[in-house]
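Complex shown without one protein chain; remaining protein chains in place.
Right, chain A next:
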Amino acid sequence: MQFVIYLTFIIFSISMVLVFIRLIIGPTLPDRVVALELLASIIVGMIGAYAIYTDTSSFIDVAIVAALTAFLAAIGFARFLERGGPRND
């Protein structure tokens, strides 16, 4: 069980690094917003894995809050892009 949990964390970390690359090189602002959203998804998955690792079920509440803030951030960025504003890619 330990080995599988470590392997899960390693794979999540690799995908986090890949998303960070897109976050840095992303040519436009919407690309970066998509990368941030996927980063939040990875964090929610990691919180689930950590809840199994530490055998503490309270971490699932943190996952709920993380998913909620990610959704609000995505909607806010979309609103900001559509209404216009100073954009500097």
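Rule of thumb we're sticking to: contacts are C-beta pairs under 8 Å (C-beta built on N, C-alpha and C of every residue); 3 or more make two chains touch, one makes a residue touch a chain; residues count from 1.
Assume contacts and distances are computed from a predicted model.
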Worksheet entry | Omitted chain (choose from "ABC transporter permease", "Na+/H+ antiporter subunit G", "Methylmalonyl-CoA mutase" or "Phosphoribosylformylglycinamidine synthase subunit PurL") - UniProt protein name | "Na+/H+ antiporter subunit G"
Worksheet item: Can you name the residues of chain A that touch the chain not displayed here?
Response: 1, 4-5, 7-8, 11-12, 14-16, 18-19, 21-22, 27-31, 33-35, 37-38, 41-42, 44-45, 48-49, 51-52, 57, 60-61, 63-64, 67-68, 70-71, 74-75, 77-79, 81-83, 87
